[in-house]
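The chains shown are only part of the set, and none of them has been moved.
Labels for the chains are A and B, by order of writing; each one numbers its residues from 1.
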């Protein structure tokens, strides 16, 4: 079985990425997507899946993505869409990171820890497929050394084939050709977002909505804050926003008992906080124009 | 020869020809240009599938250098060479994609490669291999699901795999309406395996992920 973590050697150092543009494409060719890179980074730091190391990996990944961005010309459309996927993954990561380590009495905490486990499960799953891909590659290569006998029919058998019936006029034949040569996929190349499972939701936008409501009103229950959410995704994003705000110490949570109503209270000074200084990793990383996740 | 009497007549006639039924099977194997199932071969020869299976196994051993019962004799091998091991032939008979086919022996790939321009296929990229692996193990599967597992958009890679004939469309998901994909029999051919069951099991590669599948399904990834 191939050890996929040798990939770590191939992980580009974010520092040198800007220094030498020449090697840029070569390094890009060394990984086949964010999960690949993430796996490599994790291997490089020899995790132990600890909060601290997770943060290192997350930061390094974001740093790497930013460097790529600064280089500029490397941002092809598919890479941009890859980034959208990894941004969603990092949201999961970040959500898990925001939790105080070790305190798992609370059921929601447990749920969040499971979310983190889920992310690692996804990475492990990807790692499994990577190993299987290596197996496929080896097998295909070995098999390519065998050549099947697929010779033309011996002339005396070919002569036995029924006389071909050909009833197409040149015009009809041209029609078939025109249809066959027609581009199959008429949709113009664009960033695929269907794998994002639902309409993109902007963290920043949701943060503005929540910030406005909390700063200009009394404490609100989480239920009330998501009452107008048009989809589950919006609920999830608003929850993440609240976690962010909690980290920035501008909100406080009150929950009298597990699973009871969660009340959110504004504790920060209005001028000291804006949606601009929030979760910049998520928002600034999506430089390609137009920013797809900003579109509603 | 669907008719019983025809079949019997065919069988009798084959036995009288030089090399018998075994040589007849060999003759047919010489002209097929894609794997032929035991059933197809049996129907073409007017023989039962059990007989053909036995003959195929004999030929396979014979080509690999193990002397089996002498061709043309119905009972037992000739004492002279029964059981004697010889050098293998330059070709082999294999069961791939559910069918039988003659291949040149891999030891001579360099030599044969000089003569066979055609059929040489470019190697798959890492991205294509990973996508192929996910489709092979999760089929039928949508592109969105493959994307979720690989963490990247796989649209163009899947298109390439379809063009290469390794992957094909397999209807739509009844719930989401998404196009589903599966591996083709050409994929099995290229892998040199008879069926998907011969792929190595995925479980040893997934440490402690029991129940994770339900998670992913629930998440509709």
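Please note the rule applied: a residue touches a chain if its C-beta (ideal position, glycine included) is under 8 Å from a C-beta of that chain, and two chains touch if they have at least 3 such contacts.
Predicted, not measured: the structure shown is a model, and the values here were computed from it.
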Each kind of chain is drawn once; how many of each are in the full complex?
A x1, B x2
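Here is the rule we go by: only the chains that are shown with their structure count from here on.
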Cα centroid separation, chain A vs chain B, in Å, comes to 36
Over in the complex, which chain B residues touch chain A? Could you list them?
29-34, 91-92, 94, 101-106, 109, 112-113, 116, 119-121, 123-127, 129-130, 132-134, 136-137, 143-144, 147-153, 155-156, 159, 189-192, 200, 202, 205-209, 212, 215, 219-221
Under the stated contact criterion, what part of chain A meets chain B in this complex?
1, 32-36, 38, 78, 81-82, 85-86, 89, 118, 121-122, 124-137, 139-151, 153-154, 157, 185, 191-192, 194-195, 197
